[in-house]
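Subset of chains shown; positions unchanged.
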Amino acid sequence: MLSSSCDILSWFSKRDLAVRIGVFCSGGDAPGMNACVRSVVRSATAAGHEVVGINRGYQGLIDQNFFLNAKQQPIMGARDVSNIIQRGGTILRSARCQRFMTDEGVRTAAENLRQHKIDALVPIGGNGTFRGSAELVKHWDGQVVGCPGTIDNDLIGTDFTIGFSTAVETAVDAIDKLRDTAESHERLFLVEVMGRHSGYLALYTALAAGAEIACVPETPTEIPGIVAHLSQLQQTGKKSIIVVVAEGDEEGGALMLAEKLQRAECTFATRTVILGHVQRGGSPSPDDRMLATRLGDFAVKSIGAGATGVMAGEVNSQCVLTPFEKTFTEHKQLPQALIDLLECMSN
Amino acid sequence: MLSSSCDILSWFSKRDLAVRIGVFCSGGDAPGMNACVRSVVRSATAAGHEVVGINRGYQGLIDQNFFLNAKQQPIMGARDVSNIIQRGGTILRSARCQRFMTDEGVRTAAENLRQHKIDALVPIGGNGTFRGSAELVKHWDGQVVGCPGTIDNDLIGTDFTIGFSTAVETAVDAIDKLRDTAESHERLFLVEVMGRHSGYLALYTALAAGAEIACVPETPTEIPGIVAHLSQLQQTGKKSIIVVVAEGDEEGGALMLAEKLQRAECTFATRTVILGHVQRGGSPSPDDRMLATRLGDFAVKSIGAGATGVMAGEVNSQCVLTPFEKTFTEHKQLPQALIDLLECMSN
Amino acid sequence: MLSSSCDILSWFSKRDLAVRIGVFCSGGDAPGMNACVRSVVRSATAAGHEVVGINRGYQGLIDQNFFLNAKQQPIMGARDVSNIIQRGGTILRSARCQRFMTDEGVRTAAENLRQHKIDALVPIGGNGTFRGSAELVKHWDGQVVGCPGTIDNDLIGTDFTIGFSTAVETAVDAIDKLRDTAESHERLFLVEVMGRHSGYLALYTALAAGAEIACVPETPTEIPGIVAHLSQLQQTGKKSIIVVVAEGDEEGGALMLAEKLQRAECTFATRTVILGHVQRGGSPSPDDRMLATRLGDFAVKSIGAGATGVMAGEVNSQCVLTPFEKTFTEHKQLPQALIDLLECMSN
């Protein structure tokens, strides 16, 4: 991780040239991607750059599939991103692209970028996206500065990723509803959230929803210990239990855990809910909109300052840049303080 | 069966006596049950009656498990139901009760009602609840006037049941989110909603969410026809598809349908979401609060007028009473006009 | 005036001709207008008609300001209304038009309709809109079938108008939030809602929000009576009070009422909130989407059946047509049953 925004921008000799910037979304979509696209366009336009929107991620780069404005030109202006900050999904659509994983695919994309005179790229996505970008910069001499768009918050180099805050909100909102019925019927609910190999989404959801337990891949999930703890809570008068399960937990997802709990003679009546893709959608939370706005702007400013091969992120309220390689080679740790906090609240 | 509230109340000779009314929630919980309890208490109190809250449905009746107010008395006053109209679940908790399905259970409940000098009951629940009530009135000479509380809207004698509107809202809200990601990735989502043997929840959700197809138990679900229709939509430029599946559909739930679609060579990339118990919770919608308020009040007024063995409902904006038997022996039809409407919108 | 949709459609000899239908939104915007536009387009397309979208209401009719599709043609196809059912506002924009209130304005509009070979119109709006339509049919021989789009629910000929349900939801949601702070601080909140000359929005909001009092233009607002009632509630332990005030109340809006309550020595600490234009926006509720979908479809089918000079509405779950004149000459009554119900709950 490099340093604060001001520092970074002074590291580079200001190029101060108007450039042509391509922007696209790639991988699983995340709430706030539109806010980020808007920010890239507005920030670039304000600095005299031109923006080209690329539809459907790397696939669109290969297919030369560009966003067309009302005049059918392949340019995104300030008005083309009006009134999208609050919308889920992405107006540029997203995709996972097999062909870009081949050498031929990357070369075709690079060739297309040269042909359309694109000087710099802002990919918005997760670690798969940045792995692709790391390849691209080997075959293309333009600049690439990415923005972290994924609900998983599994990227080194930024405290939070764009979409994480909204996904937590969606999961917490669902659990608030489940708590109503859990209380009414005195039940245990196992709620599976997304997050792939990371327990971030599960841990934050559990803390904010007031769940009793979070099962995450970063810590051992011990069934007998859980059953004993639940039994103890029941004796103190606890009527309902929420257990948040990360889809990547080493003991399996919610369905498998339900089975294991039953086999271990858990005394609560148990129900299972898998939140699924609902977590990817919805109007982005204010936090996601702000983060997306800030990082999109910072990515453009970093391009202006000459940066490349890096992801824009926010750490301790400061904008920073991190080499792509770090984002897909290192695992982001769960804060121990929050793991302890959840345990402390569960009595 | 049907008549306006005014008519009904004049059928009976006004008893005008202060009575002691028990209220409880039974079966699956539904948003608006609290609003209904509040209404029963407030309406009864205003008329000079006394209300006893019974916890956990028929089980609580058997166990003599009563709601205690701040002074630890088994009485619910107007202040005890302050600030609950907006809460999901039910402060009286709900339960399904095996023992009440036996003769012994019913007799014990009846004995307890006599012992606690309860003159009338307002059970809030679905057809299982009213089947129980129909048994109870055979062994007890108090009055029973029920209120329809279930998210399934599967009860004859009322246009809508308490909880249905909120469940539709929750499902539609989830699909709005899924549509974001479906559009971004150009996918088909199969979304399974509750409803047991009824397709009401699925049909309303599909219409309000702008879904392309609803698979409901009331109409044949023909896989080849669906695949052909989807293929046609794809040719007109349709990028994403939402199919709402009633859990009771004769072709199976969403997972089974996903398999069948794939086997029938549906060309859309398909994902499945099962909304599950989230649909039972949440702050009740304004409609559910109003319906609950109206029916709770009407149940109390009907008791005052001497009614028994009936469920309070709202048909064409009028309050009506329907014998319990009808609620669990007849199947409520889906409106053909709405089935046609969905088809007409799907182009 | 009233009859079921089937009946109406058989009144007319089916014309079965493909026609060209113009659709526009006029007057104050209301959530669900987009859902209605979508329904008109989809229903018309399915029947072989062609649809022209007119921007900015009557103003756009005068200015020949048409919606252009992606190919820059003045035609709205099924794909042009994809993914708008859930959006607030209206993609056709709305406006109030002074010039259409003159003879010259109406004649210009009629001339433009003839020039663009538009056979029929579906205006979506309130009583001002239909007053305009009533004028238009005098100067133009095309058909006009309107849809009721206004948050005020002040139109004869339909149980509810498109937008009312969402406006109630927004107001109730705001009051749920105010109740939190009212309870915490033991205060009285005067909450002013919209509705122009009608108390519908205020009455429904009050009932669903569990407010203690609604001040509406249809019933006398007696300050001393209110103060006495509040004092009585305070003595029973009531900690917070919500009074919903219709903007059209004969005693004035919330600010004026606050002053009058203070002068009458109301003992609660009082705060005032004017909800304002927030009530006009937001994603439409499922009810508004369904109503809009149903009425848009019915308007198109009524045009197919030869109807003109009428507004489509829903009464007792049946689609009906009502002459424009009725919609702006008669005042829709508040249901006395609901006025009584609110009073009964306020103890």
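Letters A, B and C mark the chains in the order given here, with residues in each chain numbered from 1 onward.
We adopt the following convention: a contact is a pair of C-beta atoms (placed from the backbone, for glycine too) under 8 Å apart; a residue touches a chain by one contact, two chains touch by 3 or more.
Quantities reported herein were computed from a predicted structural model and do not represent experimental measurements.
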Full count of same-sequence chains in the assembly - 3 placed in this view: 4
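The rule is simple: only the chains that are shown with their structure count from here on.
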Whole-Å gap separating chain A and chain C, where each centre is the average of the chain's CA atoms: 40
Cα-centroid distance, chain A relative to chain B, in whole angstrom: 37
Whole-Å gap between the CA centroids of chain B and chain C: 28
Per-residue overlap in chain C, given as positions that touch at least 2 other chains: none
Residue numbers on chain B that touch chain A, as the complex places them: 25, 29, 31, 33, 87-90, 93-95, 170, 174, 176-181, 183-186, 189, 239, 271-274, 276-278, 280-282
Interface residues, chain B side, partner chain C - complex: 5, 35, 38-39, 42-43, 45-46, 78-79, 82-83, 85-86, 159, 165, 168-169, 172, 176, 179, 183, 204-205, 207-210, 236-239, 283, 285-287, 289-290, 293-294, 297, 316-317, 319, 335, 337-338, 341, 344-347
